[in-house]
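One structure, pasted below without further comment.
Missing here is one protein chain; the remaining ones are kept as they sit in the complex.
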Amino acid sequence: MEPLNALVSLSNFMLIPALAYGSQLALGALGITLIFSILRFAHFAHGDTMALGTAAVIGGTFFLQAQGVTGPLGMPTAILAIPFGLVVMIGYLLAADKLVYKYFRKVKAKPLTFVMASLGVMFVTNGITRLFMGVGETRFEDGNRFLFTVREFREYTGLAEGMALRNAQAITVVTALIVMVVLFWFLNRTRSGKSMRAYSDNEDLALLSGINPERVVIITWTITGILLVLAGTLYGLDKGFRPFNYFQLLLPMFAAAILGGLGSPFGAIVGAYVVAFAELGITYAWRRVFTYLMPEGLEPTSMMQLLPVDYKFAVTFAILVIVLLFRPTGIFKGKVI
Amino acid sequence: MSLTARDLGLFAIMGAVLALVAMFQSPQLAITILNMSLISAIMALGVNMQWGYAGLFNVGIMGFTAVGGLAVVLIAQPPVPEAWAAGGLGILLGLMLGVATILAAVIVYKRMAPSKLRGIAIFAVLAVGYLVTSYVFGPAKQAVQAVNPASEGYLGGAGLPVVLAWPVGAVFAAGVAWLVGKVSLGLRSDYLAIATLGISEIVIAVLKHERWLARGVNNVTGIERPVARPIELQPVPWVQSLADTLGWTISQTASVVSGLGYSALFVIVLGILIWLAERALNSPWGRMMRAIRDNEVSARAMGKDVTRRHLMIFVLGSAVCGLAGAMMVSMDGQLTPGSYEPLRYTFLIWVMVIVGGSGNNWGAVLGAFVIWFLWVQVEPAGRWFMEIVTSGMADGSDLKQHLLSSAAYMRLLTMGVALLLMLRFAPRGLIPER
Amino acid sequence: DEVKMGVLLGFTGPIESITPYMADGAEMAWNEINESGLFLGGHTISSVRADSTCVDSSAAQAAAERMISSDGVVAIMGADCSGVTMAVLQNVAMSAGVPMISPSATSPAFTTTESNGLFFRTSPSDARQGEILAGIVMERGFSEVALTYTNNDYGSGFANAFEESFLEMGGTITSKVAHEEARGDYSAEVGQLASAGGDALVILGYVDGGGSMLRTAYELGAFESFFIGDGMYGDEMISAVGEALEGTIGTIPWAEGEGADTFHAMAEEAGVQGQSSYTRESYDAAALLALAAQAAGEATPEGIAANILNVANAPGEEILPGDLARALQILADGGEVNYMGATNVELVGPGEAAGSYREYVVEGGEYVTVRFH
Amino acid sequence: MAMIRVENLHKHFGGFHAVDGATLEVEKGSITGLIGPNGAGKTTLFNVIAGVLPPTSGQVLMEGEDITGLHPHALFSKGLLRTFQVAHEFHTMTVRENLMMVPPGQSGEDLWSAWFHPTRVREEEHRIRARANEVMEFLTIDHIADEKAGQISGGQKKLLELGRTMMTDAKIVFLDEVGAGVNRTLLNTIADAILRLNKEQGYTFVVIEHDMDFIGRICDPVICMAEGKVLAQGTLDEIKANEQVIEAYLGTGLKNKVLKEEGHV
């Protein structure tokens, strides 16, 4: 029984949260990597547009709830409101592209000009979201919050340790998985996907092959919009919606995209899980786990922690720097501006 | 130096705008904005050296600024004898042990041939070093932090004149930059960016959590200032007679005089830096740096030691940022580690450089002025805008209420719009590189 | 005529989610005064809001400078976070001679900083609350607790005070972990606390971070009992944390008697979120500024600064929220008031406040008073 | 002693052996031609010699000294220069600046002198500028001296590549397809320049080129590589007659075409 208890404890405090957090990051990081490789700039407005998209989903959710509609099978109503969020988000991204980025593409501005423009968009989006949603925390989750709670788990299994699995976490992991598979299929197998990669490689030549650059741009923003809305909604369901938190997500998402190798979708996913597991794993206190595993009398007295959790955020970056030192363009060999 | 009439015109407009602020709002406000603009200009200059000259994408400005700020505490604050007595030696010893551990690991790495054994040896050295270090360091740190934690709880500084902290801040930042550069300059653009961003986060984390060093999140306040505070100037006779002549109140006059004192110091520093920077940029050195920025492979093949030059410019640029950080802390009279945020201390500076015109020193300076001005002044603009928007609505309507109470968020929105407009109409910056 | 007073709070930045309610609270006091028509013989107070950003002291100083020298405010309700508050005080307010009352800056540094009698605060020092909370925890039979605090001067000062008292009372702290505000994920922090064990978790933070900590800890089954400090009181806390909050015990500066209740009734009527953190302190700070001006008979910075202590402390008629008209009248008639307000204000000289605390427990999604300390 | 000696050099990319045990020697003062089919490993060989790529195994000696794995800038200071097959200009700098940045040991590249010894720097600049002007005139690119190098034509970039090697005293210069995309009349001039640099300044050249006329005009000996190995070595005539070389590289079409062309003259 003891090893089982150790495993349950580890899953509860580290594996499950890291998996869910990693999946959310992965969806965000995929968007960053996509924009980077195809439109060739670091999209700093990512966190704030994610907040805006989520806000739209929340609006939709509240509307549906007011109509008396709730999610099927005890799932959150927000799932049903996602299409609405998609429409808003994609519309917003395309509008931003038309009003802002298009011009810079036309004059072939340097990548950093795009980055700064995306900072501008970030500020604007930031204001708009707060205008609509305010700044406080909004919870929009309904239905069953848990697939099973710690208490239920303990009762059912009779173990000393418990484990909780939230609905949102399960949905997150499943959705992330599906989205990733679909995205890979799209990029590597479909004409549109290939034309996007071609455009990302050599814009002028793509033109000469009859690829319509505007179409590529539209598809890119559309996919980004989908990823953003999904990531934002899942994150919000899991942890609550607060615009500032979404802004804060920007750094870990970038870290994931870069760690995996900018421009490599697969890298972004791996990077996201590395970041998530590093953040939780390095500072994880193994004492409880070892207490179960070690024979009686030999239980650890210290926390058995590699680093204090105070340095959680710093640790992520330290890992990042170390990985980059050994693999200078990320785990999966990314591009360089 | 190499300023065209158009550039001068832009600076003149900026000056006029500040003058308008002085006239219609208040001179104190104009000087407050001016002083921070000058400091920002110095930071922007440092970033411009790295990016504009050499193409190094440093997103760790925040860290270097903070290190410069730390120098002010370590130089200007009085030492805390009780804390030194409680654990000063232990801390010093602990630090030395830490450094020795790393050196030992490096030596092992260099001396041993690559093999599994080497990995194990390094790991063993690090593990033993870590244990010994924390054995010495931990208790000492606890002891120091326990000394009067409400107001002290740290070792204090050297009690030296605060202006000394400026060059020291530059040296501190340079030292950190040297270390960072040694390990991460092999990376390119975005990867370097995230590495520097990460390192700057680590610097801030250390500053926040190592309370024995500079009180961590408890802040160090009341640091000695290089210029007399207005409150000290108010009783001074010549200030009073100046107030009479100008027809201002004494407190206003004192504020203005004190502010101008800072302005003078900052202008001198900025002037020297610009002179050096312009001269360097227009020399063969500048040409070489641009060549390196354009094409590293080719520059190497043309005999330029790219790695060394990168390291040097990285250290120089960071030192300038550190200097600015020290100046800022000594102007504020306090170090607040919690306030170092990438948006404010890194990205805003980048916006300054890009809007001003990267690669151009004057551009960076102008960008700093423009962006800082906007950063501070869009706030009332946002409120004003909201008032206009809602002026037609019925009083007390929910929408009006909502919009008015959201006026604060218009700050970032307005800032964003301004930034986008500027980029749109001058994508290469207000004063582009020539 | 109009008298301008400033509201300097971090409308953007890490504590942006509570500042709007704080500003509303302050303005509620001024509205009450304006409606009475008794302020300085018919003057009205208009509020000038500015953004302190909570973290960017340069921007905060510029905002304060603009308030004072351009908008011409005679006093400032603010600032919020200790860092920017200190910067504004030292570099702007003191040179202009403008008084400030902060509703939320709790750093001990203000107690010792020489402010020429210009700085006051309505939030009492953390030291006392730490002691009271430690007593409550002990008394309820939890002698082994884990402790987490928000990583700023408020949290770290509060945690130190709590720890000191708790250890003195013979308790054990299994682990002490700082958490940052406004991060999405707190599993790592909770993981460490859970690993260390303990009968209860003490959380000294704000609704944003501390609330998320509490919920995470509850949902992961790490702890069943929670104790929280004043920064986490508020309606958002209940809506955000939900069921996990049930049974949680907390302390908050509170006036015994009707003061607080009246305040909440008034707030509800005005459509203001009175239950949010520091809203009451903001109301009190704003009211104090106005009453001080009334006592001085003139709305000048000097006059206000000189009278804040007089109106805040005994002797005099005790004044509760909603009672401001009466206070104005008394002062106009040359009488004395002792402003109690919503938080039982008592200023111990410049820079320090004392007050009573309410111990509450969350039951059925409501804050239920246990008793006062 | 040979100027350059390459001993059993290997360079592998993953499982692919781009250079697969090449051994060759370049005589001091020679102009050695290096030919071979596309993908034979010529450019890779250059990159390894010039320190851009680390070899998988093998050795490179310059005048008997082991220079394997030295950094490019160190090799430059030993007098080893190279041009790039795909032009590597400094694109935001003018053509003139592209040339002027080349000379090594400029005191103005030292910050201290740049700040505090302006006169010395100015005099030096004057000399370098004069040299750059000569080179540009020679290569017929003087009219674009102040154009940004990123905006000149493909052939002009090639000329610029060559021009850079003329800005300093080199011992040995590796030219990677200077001819590709260069007008043939101008290429003749370039050939003359190479011959002159070789005679007058004693430069040693190694020249990769697919234009047999050009090779024939200046190179002796000629080395032919294929599949990462040296296939043949000798005078151009010997090489042209080598069956293996014809099969792998020259093709029979060449003979036909040369005949056909001669018919037109």
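First chain written, first letter: the chains are A, B, C and D, and each begins at residue 1.
Rule of thumb we're sticking to: contacts are C-beta pairs under 8 Å (C-beta built on N, C-alpha and C of every residue); 3 or more make two chains touch, one makes a residue touch a chain.
The rule we apply is simple: contacts and distances are computed from a predicted model.
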item: Listed names "Nitrogenase molybdenum-iron protein alpha chain", "Amino acid/amide ABC transporter ATP-binding protein 2 (HAAT family)", "NADH-quinone oxidoreductase subunit H" or "Phosphoribosylformylglycinamidine synthase subunit PurQ", matching UniProt entry of the absent chain; value: "Amino acid/amide ABC transporter ATP-binding protein 2 (HAAT family)"
item: Chains in view touching the one left out; value: A, D
item: Among D:53, D:135, D:187 or D:207, residue touching the chain not depicted; value: D:187
item: Touch with the omitted chain, as defined above, among A:40, A:145 or A:197; value: A:197
item: Candidates D:8, D:23, D:57 or D:151 - the one touching the absent chain; value: D:151
item: Sole contact to the chain not displayed, among A:68, A:158 or A:210; value: A:210
item: Residues belonging to subunit D that touch the chain removed from view; value: 13, 35-44, 85-86, 140-141, 144, 151-156, 158-159, 177, 180-188, 210-213, 248-251, 253-254, 257, 260-261, 264
item: Hidden partner interface residues of subunit A, rising order; value: 191, 194-195, 197-198, 200-202, 204-213, 335
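In this text, only the chains that are shown with their structure count from here on.
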item: Chain whose average C-alpha position is farthest from subunit B's own; value: D
item: Mean-CA-position distance for subunit C and subunit A (Å); value: 35
item: Length of the line joining the C-alpha centres of subunit B and subunit D, rounded to whole Å; value: 46
item: Multi-chain contact sites of subunit A, meaning residues that touch two or more partners; value: 130, 134-135, 310, 313
item: Junction residues of subunit D, two or more chains touched; value: none
item: Subunit D to subunit B touching residues, read off their complex; value: 50, 52, 71-73, 76-77, 81-82, 84, 88-93, 97-98, 100-102, 104, 106, 108-111, 114-115, 118, 121, 124-125, 164, 168
item: Residues on subunit B engaged by subunit A in the complex (per definition of touch); value: 51, 183-184, 186-191, 193-195, 197-199, 201-202, 205-206, 209, 342, 347, 350-351, 354-355, 358, 403, 406, 409-417, 419-420, 423-424, 427-428
item: Subunit A-touching residues of subunit C, taken from the complex the two chains share; value: 13-14, 16-18, 20, 151, 175, 177-178, 180, 182-185, 187-192, 194-197, 207-208, 211-212, 219-222, 236, 239-240, 242
